[in-house]
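FYI, not all chains are in this one, though none of them got moved.
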Amino acid sequence: MKAARLHEYGKPLVIEDIPIPEIQADEILVKVTACGVCRTDAELIDGYFNRYFEIPTPITLGHEIAGEVAEMGRDVPSSAFQKGDHVVVVPGWGDGTCRHCQVGNTQLCPNVRYPGFGPYGGFAEYLPVPARYLIKVGKSLKSEELAPLTDAGLTPFRAIKKLRRADALGPDRVLGVFGLGGLGGYAVQYAKLQGGGATIVVFERDARKLEMAKTYGADVAVNITDRSATDVANELEAATGQRDLDAIIDCVGTPEMMQFGFSLLGISGHYVDVGLLGDRIDIPLFPRINREQSFYGSNWGNFTDLSEVMSLAAKGKIQHNIKTIGFDQLNETIDALRHGKISGRAVLKIDGK
Amino acid sequence: MKAARLHEYGKPLVIEDIPIPEIQADEILVKVTACGVCRTDAELIDGYFNRYFEIPTPITLGHEIAGEVAEMGRDVPSSAFQKGDHVVVVPGWGDGTCRHCQVGNTQLCPNVRYPGFGPYGGFAEYLPVPARYLIKVGKSLKSEELAPLTDAGLTPFRAIKKLRRADALGPDRVLGVFGLGGLGGYAVQYAKLQGGGATIVVFERDARKLEMAKTYGADVAVNITDRSATDVANELEAATGQRDLDAIIDCVGTPEMMQFGFSLLGISGHYVDVGLLGDRIDIPLFPRINREQSFYGSNWGNFTDLSEVMSLAAKGKIQHNIKTIGFDQLNETIDALRHGKISGRAVLKIDGK
């Protein structure tokens, strides 16, 4: 089968022909129909994660996977799946025994496996997936729209839930969305759905993305290019009546963005980060205490989160902004992501389906 | 001033002329501009509450009050209010010292006073209100639309918050709204705003109200007149894909409705009641345990709740359905409410303003 694999860190993916993988008794062989291309793919190639854990090559990348059931392992009950079923892949396969797995947070398992971060991934025609990490979806939904919902459209969903559960959102609150790349567009939509009437303000540097913010439902879009915090606070006040933010979802994660974000965060403010463009939090301590703020890291999403996202997709409540590509465009697309040049999501479409 | 007062339980209100009330140092004299008429007014007149606490007559009814600042007590800072400010009255005036007052739940204070349940109420040209129980509102908002938001449009808001905080709402959940009288119409709207994508199903007996349900944003409207639970479950399944409800807000509160509601409530279901048409919960115990269900009483709303509702109103996110009346129509309106004949809200408009 065709697959795009990383053989050496820092080098482009190699499009090559490899054997179709075998499956275990509890696994399903998924025929990939679409796989989202993510900035994290660029970071993986560039060795961002190597300081924490080094994945041996070759690696088949691609972690936003939609596909079809091609073959079922011996122990998979036929009541659960049938050949030809359309599915999406839940990321974060836990060992099922740890404290986190026991409450469904399999993506936090110390022994977690992620598709696209090891031998099997979605930049290939097939991959084996434990049956319990597949969610069936309606056949009328487009696979290229579903695929990105397993990361770009899943990660901010979980993060917004954290804000909602922290009671950070509501009619008289102002939520800042930082960055309108792959995740930010979904973040704005979920903020509309989950925010209970909160005012949503997008902060971006890219004028084209700022315009898109409005189409996703943002109330205000602020261009922060070369702006001081005071300057931005003035614009915020004019637009919303308050100079600071009650909550922030940061889809960027550079030290500068975090410093900027915390400087705008109000009393009892909540900050959730899903962005990983940097790897340092470097901010003053006193205002965190004095203003009693909270910070949450949020890691991808679990089965329950993805089920909820699929429910929204099935109801037609998610607006998609995708562009399909073929294997031959993969490396250039990853490079464009590396430089922040993609708005919405590029999705590898396999077999033109 | 003109006032409508109850002199004898079970008798109509008497429209009469009484002195304008004096105010204390920390109070404001509010010139009433509009006051909602509530089914609770009928229940108060009929003696529903007498089995719990008997309020001495004469009583000036009217507890959904919007008005203007007419005069300020000596200790009210001029930075806070000015003559002519438009205000709504927060119901539930606590003594400020109990555990519930300390966290803002003044409506739960053991020494609570409610406007409209004692000497002063909104069915009068003026009433004294402690300054801390007033919220300033924009002058462009209509007082007859704001007044009902202090009970009919406040009580379900707090109740829906309880469901949201219990994590009972979300994209793959089905919420039932029981009864589309004064409160139910707002309940549906708040469920849309706070439900995070939940499917909303209204259950009613009145065909006209069922039609209105859709205009408020309900996804499904079920007529339960002479229907068995199984029959209704069938309709529910056809419309939503599931035979039971994940959450219920009950704006009726008769024993029959509660039995019906609990029979439809699913595993891990949440039931919040704000309806008081009956005074008995009489349901099987075992399914509550076996299905691990929760029940919440919800009592009116506090300053914070009303602030949030006012924020929604200011943003134009609430659809109003009101009909204004004069003092001379008060008694007949209360009688219509007594028989469930009002859809939306009737509001006493004072001085034709």
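A few notes on this one:
Letters A and B mark the chains in the order given here, with residues in each chain numbered from 1 onward.
Just so it is clear, contacts are C-beta pairs under 8 Å (C-beta built on N, C-alpha and C of every residue); 3 or more make two chains touch, one makes a residue touch a chain.
Fair warning: this is a prediction, and the values are worked out from it, not measured in the lab.
Of the identical chains in this model, 2 are shown in place, and the full complex in the file is built from 4 copies.
Definition applied: only the chains that are shown with their structure count from here on.
Within the complex, the chain A residues that touch chain B are 164-165, 167, 170-172, 193-194, 196-197, 199, 307-309, 311-312, 315, 317.
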